[in-house]
Each structure stands twice: as structure tokens, then as C-alpha cells.
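Shown here: the complex without one of its protein chains, the others still in place.
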Amino acid sequence: MENINKKKDLIIGFGLIALLFIVLTVLEHTIRPTSILFTVLKKGAIYALVAVSMNLLNGFTGLFSLGQAGFMLLGAYTYAIFTIPVEARAQVYQYFDGGIIQFTLPVIIAMILAGLVAAFFAYLIGLPVLHLKSDYLAIATLGFAEILRAIFQWDKLGVITNGSNLLRKYPVFKSTTFYFAVSGVCIALIVLLINSTYGRAFKAIRDDEVAAEAMGINLAHHKRLAFTISSFFAGISGALLAMFQTTIQASQFKSAMTYEILLIVVIGGIGSVTGSCISSFLFIACSEWWLRFLDNANLNFTSIQILRPGFRKVVFSIVIMCIVLFYQKGIMGDKEFSISGISGFFKKIRNKK
Amino acid sequence: MNFFQANLPYLLAGISTGGQYALIAIGYTMVYGILRLINFAHGDVFMAAGLIMIYAYTIMPLWISIPLTIILTVLVGFSIERAAYKPLRTAPRMSIMISAIGMSYLIQNLALYITGGLLKNYPKIPWISDSITIFGAITKRVTVITPFLTIILVVALVLLIKYTKIGMAMRAVSKDFETAQLMGIKIDSVISMTFIIGSFLAAVGSILFFSNYPGVTPTVGGMPGLKAFVAAVFGGIGSIPGAVIGAFLIGICENIIKGLGWTTFSDAFTFVLLICVLMFMPTGLFGEKQTDKV
Partner (left out) sequence: MNILKMENITMQFGGVVAVDNLSLEVNEGEIVSLIGPNGAGKTTAFNVVTGVYAPTNGAVWFNGNKIVENHPRRKMKKLYAGKDKTVFNGHLEPTPDKITKLGIARTFQNIRLWKSQTVFDNVLIAKHLRRSSNVFSATFRLNWKEEKKQREETADLLKILGLYDVKDELCTSLPYGLQRRLEIARALATNPSLLLLDEPAAGMNPQETAELTDFIRRIRTDFHLSVFMIEHHMDLVMDISDRIYVLNFGALIAQGTPDEIQNNPDVIAAYLGESEEDSDYSDKPYAVEEEAE
């Protein structure tokens, strides 16, 4: 009976995803491409991927890491640096004589390379740092992200990174379906990992690492594995972000970006992949679109100007604090979205009546 | 002698910055010692003190606005603890850290909203903002006052912790939270006192800090806050003298690096120091080793 339910969920899940892609394609052909809806969808997909990657690390393995922005930075820059067309390099690297990299890689390879570079740095950083207690790990990874940002803004490396100037003119993708496809594939891989024996080992480490070690799970190896894999996907999301923004600059990858991703994960539920996806879209929709009216100075009723730019973010922050304080489990808690879950929920309500 | 003269402004700036970081760092180390919480919002309390001073000064003269700033900042720190940390005292460690991050986010956004994102100019406090000359180097009087004021306050604090009842209560709570509670110590009062002292010192630190800087932006608290935390880790988390030593070390090295022309890396130095401490000396200079019972 159990297995039949699980199979039903899986088939319906696939059906929904297919439906989603069909809807997206239809939308793309009907609504004007500059609509805010697409901005929200694209950015939502990107943040969904990085949120899930952070959840893999924080929620499923119990490693409180705040270095996500650093790995996105690595991914974004790797992609941009290796795909700027040779003819445009002189213009982009105008202060550095065109830069030293004078070839381009195909887009797909550059994207995968983005993930690999991020994973490589994660491996190096992880070696000394992963055995630390949670608060120290948080600060150490935060520190590494800041060091990376400083390095990428350094003039002496400008021949590669363009120093503190923008990187631009690299190939971008306009279609929303592309972002969903890439994010979707990556998230699917993470879900496969989480449900595999390694995913279970990660959860064991999260629940009780002393017991996990006593049952033969090598902590250093598995923590490094989780860290590296999470950073790989953070790197890919960085590459996607670069495409979405069409220009990137090291200074934007501040720790504030990591905090936003962390808040997305918490709101969605630590330990829930679907929760991270849902809350990512909600978060982006609220901050970029739905709460925009709060910034509109023309809507004030009284003479005191409450509604003006910046009010949106204040309301937003208060909502987040409420969720953190009162709904600690987040939207989904540690459960995943499923049709049997929803029908069970409705059955409970009917039974209560 | 020329080398010394050329670098003296940086050295003096370093000692001064170090003192300011020390005043912030004490807040971090005390809160971590008692609650095992990295109070991410502490740096923003420091920034808020700066803003409060600016707005107070537009209405009131200096001799009122300075004490008012200090009182209001203490109120802010106290309220943050009551609103965002007290409800989560029994929650897992990650939750309370996330609450601190959320609080920091909220304060920064509030500041952004209130100021409209513009740089606000800090009032010029007479006498301490005046330029003076020391050994041929021109600097502001506040640069010289800061280290002395810091040391006085730190000594006062250490005396308080060693010789008063509330100080003993604080030491007990930082050693063993639960047992202290069972022994009848009013945990809420101790924790509130910790935040009050921390915010008081942050307010003083902000007055000294912003006398030297053109103005206050909403994000200005982030970096000094993080650096002060690293100072606390370096000195051994929970140790006040350690945090002070760490803060002066960071302040001096940071300014020497700037003096050598590597400004982009002056911030990174702090984090390299952090990584080194965590790798080679995780309990810091004066910290205690903690073993987990299996």
C-alpha cells in the first residue's frame, strides 16, 4: 500500500513538472517579455537552486555554513570570464589591456566549469574548517567568502577578474524555460542524492554525529562531500545569476546575499527541498513585485509619509522575524510537498468537523 | 625616525580604531560567553547609536544628546534581546543565530528607510574632534583619547565582574547556564545586564568612532561588527581582556596594512587572522577548552 502511494506521488509529481514547463512555454509566447513576472520566475528559479544547495548543507547535514555568496561569486565569475567573446575582451577589460584570457569556452562547458571551480575552492576551504562547531563554522565560512570577494576586487588580479569593474558582454539566455530547466535538473540531482545512502548518512551526521561516527561514517569525508557538492550547485546558480543580470561585479556578492538565502531556507523549512523552492519564489515575488506598492510615496493617506522607498524591505524584514520567532519550522517544516500529503491534510480537516 | 614619523598617523589611527573595536568586541564576547550566541545584530546596534546621535543632535544640544544617545542605544540592545532572543532560549542553536541575522537585516532596513539611503553627517563634537599634533603627526584629539577611555572602561568592567554580586552571577551563568538557574540566579536579569553593558559600550564606541568618520550609512556597522567578533574569538571567547587585546591587534595591523598601500586587503586581514586562530588556536588566547561528554 505504501509503495503504491509513493509511486502515485512520483507520477503525479512528474506530471505537475511537465505541466509547469508547458505553462511556462505558453506564457513566454503570450505575455510581453519585459513583464515583471518573468523577472520573478527567473530569479526565483536561480535562488531556488542556491537555497536547495544551502539546505543540503545546513538542513540535511547540519553544517551551518554562511559562505554561499562566495561560491556564487566564484561560479558567476568563472562563467563570465570564460565566455566573453574574444572580440569584446578589449572593451570589457579596458583597464587591463584586454586581460590575459583570450579564448572562450562553449556555454555548457563554462557552466559546468563554474560549478567545478566553486567545488574546488570548497574542498580547499573545507579541509581546515569543517570540524569546527556550528557557530565557528558559520563565521569561518563567512570570513572565507569575504576574503574571496576582496581577492576578486583586487587590482593586481585584474587581468583575470577585471578588478573592481563590471564583467559584461558574455552570452546570456533570455528564455525563462532555460533557467527552470537548469535549476530543475540540478535540484533533481540533489533530491536523488538526498534519498540515496549518502543522503541518509548526511542526515545521520545532522541528527547525531557521535553516533554516526560510531557506526562507521567518516565525518571528515562525508562533511567535505556535502560541502563540495553544495558549493558545486551554488557555483552553477552563480553562473545563472550572471546570465540573468547580464553584468556582474564582485562587490554585489556580499554577506547580505548569503543572509537572504539563509532566510529563504528558514522560511521554507530547514530540511525540505520543496519548501526551499516554494519560499524562494515567494521571497522574490514579495521583494521584487507584490510589496512594491509599499514603496510608492503617492499612496499615502495622511500627511506623514509612511509609504516611501525602503518601507517594503522593512515590512518584509518584520514578516521574516515573525516567521523566525513564531513559525520556526517554516512553511513546510521538514516534509516535502506531495499529493498524498495534501489529500491527507484535507482528510484531517474533514475529520475534525 | 623618519620611518616612525611617516607611519605614526597609521599607528595612532590603529590604536584608536583598536579601542573602538574593543568596545564593540566586549559586547560580543560577553553575550557569547553567556548565551553561546554570536549576536550578529550587535554591529547594527553600534550603527543605530550613530544614527540616534545624528537625529538627537538636530533637536537637542550636545550635552543632552550624548547621554540620550547612550540611554536609547541601551534600550535598543535590551529590546532586541527581549524580543528576538529570549523567546528562542530553548530552541536549537541555529534558530537563535538565524534570529540574530534576521534582526540585523531588520535594523539595517529600518535605517535605510529612515535615512532614505543618504549619508547622514555626524555632528562635530567640540574638543575631541579638534586636530592636535603629536610627535610631528597631525591627528584628531579623539584618536588619542580613545585608547585611554577604552582602558578605563575595561578596567571598570573587570572590577564589576570580579567584585560585585551581579558580576559573580554573570560568571556563574557563563560557566553553567542550567546550574546557575537552579541555584536561584535570576537568569533574565543577568542576561539583560549583559546586553545593557554591551550596548552601553557600543554606544560609547560609536561616539568615538564617528567623530573620526564623515557620516553614518545603514551598512556601516557590518564590518566593524564582524571584526570585533574576530577580536573576541582571537582573545578567547568569553574573555574580556582577550577581546580587548585582539581588538587592538586588529586595529593596529589593519591600519599598518593601509599604510603599506594594500587597502583592499585591510579587511581581509581580519578574516585571515580568524582562519588562523580557528585552525591553530581555536580556544583563542585566554579561552577554556571544552570537552564533550560522550
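Letters A and B name the chains as they come in the text, with residue numbers starting at 1 for each one.
By our rule, contacts are C-beta pairs under 8 Å (C-beta built on N, C-alpha and C of every residue); 3 or more make two chains touch, one makes a residue touch a chain.
These numbers were taken from a predicted model, which means no experiment stands behind them.
Participant: For the chain left off this view, which of A:7, A:156, A:174 or A:200 is in contact with it?
Facilitator: Only one listed residue reaches the unshown chain, and that is A:200.
Participant: Among A:86, A:109, A:215 or A:319, which one touches the chain that has been omitted from the display?
Facilitator: From the options A:86, A:109, A:215 or A:319, the contact with the absent chain belongs to A:215.
Participant: Which residue from A:69, A:145, A:225 or A:239 sits in contact with the chain not drawn here?
Facilitator: Of all options in A:69, A:145, A:225 or A:239, contact with the hidden chain holds for A:225.
Participant: To test your reading of the contact rule: which positions on chain A touch the chain that is missing from view?
Facilitator: 2, 189, 192-193, 196-198, 200-201, 203-204, 206-208, 210-220, 225, 229, 271, 334
As a working rule, only the chains that are shown with their structure count from here on.
Participant: What whole-Å value do you get for the distance between chain A and chain B if each is reduced to the mean of its CA atoms?
Facilitator: Here chain A and chain B have centroids separated by 32 Å.
Participant: Within the complex, which stretch of chain A touches chain B?
Facilitator: Touching chain B from chain A are residues 58, 64, 128-129, 132, 134-136, 138-140, 142-144, 146-147, 150-151, 153-155, 210, 255-256, 259, 262-263, 266, 270, 308-311, 313-314, 316-318, 320-321, 324-325, 328.
Participant: Looking at the complex, which residues from chain B come into contact with chain A?
Facilitator: 32, 36-38, 84, 87-88, 91, 93-95, 97-99, 101-106, 109-110, 112-114, 116-117, 219, 222, 226, 229-230, 233, 264-265, 267-268, 270-272, 274-275, 278-279, 282, 292, 294
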